[in-house]
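My questions will all concern the structure given below.
All protein chains but one are shown at their positions in the complex.
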Amino acid sequence: MAVTPQTVEDLAHAGRSRGGWWSVVADFIRRRPLGAIGAAIILVMVFLAATAELIAPYDPLATDYAAMLAAPNKTHWLGTDAYGRDVLSRMVYGSRTALMVGLGASLLGAVFGSMIGVASAYFGGRVDLVVQRVMDVFFAFPVIILALAVVAVLGTGAGNVILAIATPMIPRCARVVRASALSVREMPYVDAARAAGFVHSRIILRHMLPNVMAPILIMATAFLGEAILLEASLSFLGLGVTEPTAAWGLMLRGAAVEFAESAPWMAVFPGLAISLAVFGFNLFGDSLRDALDPRLRTQ
Amino acid sequence: MRAGMTGYILKRLLLIIPTLFGVAVLIFLLLRVVPGDVVEARYMGQGGQFQSQEQMQLERKKLGLDQPMWKQFTTWMAGIARLDFGLSMWTGSPITEEIKLRFALSLQLAIMASTVATLLAIPLGILAAIKQDTWVDYAVRVFSIAGLAMPSFWLGILMILCMLIIFKWLPPMVFTPFWVNPWENLAQLFWPALAVGYRYSAVGTRMMRSAMLEVLREDYIRTARAKGLWMKLILSRHAMKNAILPVLTIISLEFAFLLGGLVVTEQVFNLNGLGMLFVEAIARRDYTLTQALVMLVATTFLIVNFAVDIAYAWLDPRIRYR
Partner (left out) sequence: MRQIVRLFALAAAAALSLASIAQTPRSGGELVFPVPSEPPSYDGHREETFGLIHPFAPFYNTLLRVDPNDTGGTKPAPSLAESWTVSPDSKTYTFKLRSGVKFHDGSEMTSKDVKASYDKIIFPPAGVGSTRQGQYAVVEAVEAPDAYTVRFRLKYASASFLASLLSPYNFIYKADTLAKDMNWYEKNIMGTGPFTFVEHVKGSHVVGKKNANYWDQGKPYLDGFRAIFMPSSSAQVAAVRAERAHIQFRGFSPKDRDTLKAALGDKITVQESPWDCILMVGINHEKKPFDDKRVRRALSLALDRHEASKSLSQIAIVKAVAGVQVPGTPFATPPEELNKLAGYWTDAAKSRAEARRLLKEAGVPEGFSFTFTNRGVPMPYEPLAVWMIDQWRQIGLNVKQEVLEGAAYFTPLRTGGTQVHMDFQCGYIVEPDLDMYKFLSTSRNPANYGRYSDPVLDDLYDKQSRATNVEERKRLVRQFEKRLLDEEAHYLMTLQWHRIIPHSSKLKGWTVTPSHYLNNTLDTVWLTQ
């Protein structure tokens, strides 16, 4: 049987070995059904986002006041909202916004966070101390307040929202990655590289970073879920993505709350979409962590 | 042992001060970068076309907004040193007065939510660990992640609608402190505590499960399992201590954020708490109030952090000498 992958390198190796990727995937599905469900949800979301123009029956921005607040029917499978816009189309395009914001913020947060975390762990000493204090400062702000403050400075809109959400993510990622990197730093090959006189950046990038990929990946998937939720909260407060963009959080605002009883499809479907997306990312991240965390081997 | 402990305590305490200072500087600068000021927010809010610019400038002078930044900062710092947290720029009342009642509500809510989270996380985590990879495990994980995945305001809206439509009942609209009327108090805060606690239990459950899994793998447990005595041993002091500690850590670390971070929940349940105050203060550009709130949350966070660090150091002497 294929060797159970324990690190990302193992995974890559397994992919290249006999049986190839498919056996890895099949193995994953069999052993971690929850994670497989999560992955499936993510794939559906990505698919919808990529093919939105083909799949969505209507233009998400097209209003049709004659058909406003229509219940799900043959022409509008998920009904229409307060302006007569097709809920299904807006949901499909909304997945694109969610992924964009989620991926953007998550990537930004993970990239900058891990760079800071690894560098801090590698250089140690005073650099580490100062960086830790600075991270602590950002850490001491509740996530949503920090995001709010950034939105207040930069303004609303998708781009600014990505920055606003990434900001509280950076110190959190940095802390986790630093903990991981600290243990890597003691590894013999890092010492060897230092002794050989390699430049710091090279050691960090080629030796330390790959070995902390696992926690970074797990963080990133967890962040994606958080980011989508945070965007929903910000849009709910009116401080996120702006109309008439199709975004799940935005769809939950205002009219959706008001019409929650008489036209529940306006609030139920976007809420469900958000929950499912975050759910999927968390399930997948959970299983990924289980798979990659050597301490949880059950065999 | 004692000397090492005192030294460690002192070292951690000292580290709090620069961090707090950093928070103060950050929020101070952040607020002044944001466009608009409190005078504008107050007078232009309803059209303000009959208001003169000279009046507004005089207001700014009264609030000290015309002074250079470094002076505003040092005035603020000097005030804190005297334990005088200043006046709210929006209402002109002392900040301690503004925060008092909201703090009581948010504190109680944070405590109740953390309790709910703990009460959910520990048993569920243990259950999931014991029955790893069975449908029980899956059910627990799905249940806890579902709590994490649902937008809190969505859950809140659904809860209130349910209460209204099915039970024709609404929680009290006004906050009554616990010592004045415990029933009114709990009737209002129980529901948001439940919603919030459910959400936060997810992280705790996950942590409890993995910590428990680690404990379960230890050899002596394995042997005991084979012999059928595993239940007793699992619930032994040693096992529980090692497993529960990380969960309590996570939950207590989140506690500080429950103080100011429940913005949307407070809006949905109509709670007069710190989260709402935060949003209003930022929207009104009430610099002094926002600064004070941020410092409050940051201080709480750092103190809780400190307490957890000390607890860990006390339990695991190796940490002290790092």
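Letters A and B mark the chains as written, and numbering starts fresh at 1 in each.
By our rule, contacts are C-beta pairs under 8 Å (C-beta built on N, C-alpha and C of every residue); 3 or more make two chains touch, one makes a residue touch a chain.
A quick note: this is a predicted structure, and the numbers were derived from the prediction, not measured.
In the complete complex, the residue from B:L245, B:A283 or B:A311 that touches the missing chain is B:A283. Although one chain is not drawn, the whole complex shows that of B:N270, B:Q291 or B:N305 it is B:N270 that touches it.
Only one of B:T75, B:S93, B:T134 or B:N181 touches the absent chain when the whole complex is considered: B:S93. Residue-level contact of chain A with the missing chain is found at 61, 63, 65-66, 68-69, 82-83, 151-152, 155-157, 238-239, 242-244, 253-255, 257-259, 261-262. Remark: the residues of chain B touching the chain excluded from display are 34-38, 40-53, 55, 58-59, 62, 90-93, 97-98, 101-102, 157, 160, 164, 168-170, 173-175, 267-270, 272, 276-277, 280, 283-285.
Heads up, the rule we're going with is that only the chains that are shown with their structure count from here on.
Only residues 15, 18-19, 22-23, 26-27, 30-31, 33-34, 132-133, 138, 141-142, 145-146, 148-154, 157, 161, 165, 206, 210, 213-214, 217, 256-257, 259-261, 263-264, 267, 278-279, 282, 294, 297-298, 301-302 of chain B touch chain A when the two sit together in their complex.
Note for the complex: chain A touches chain B at residues 33-34, 133-134, 136-145, 148-149, 152-153, 225, 229, 232-233, 236-237, 249, 252, 257, 260-261, 267, 271, 274-279, 282-283, 286, 293, 295-296, 298.
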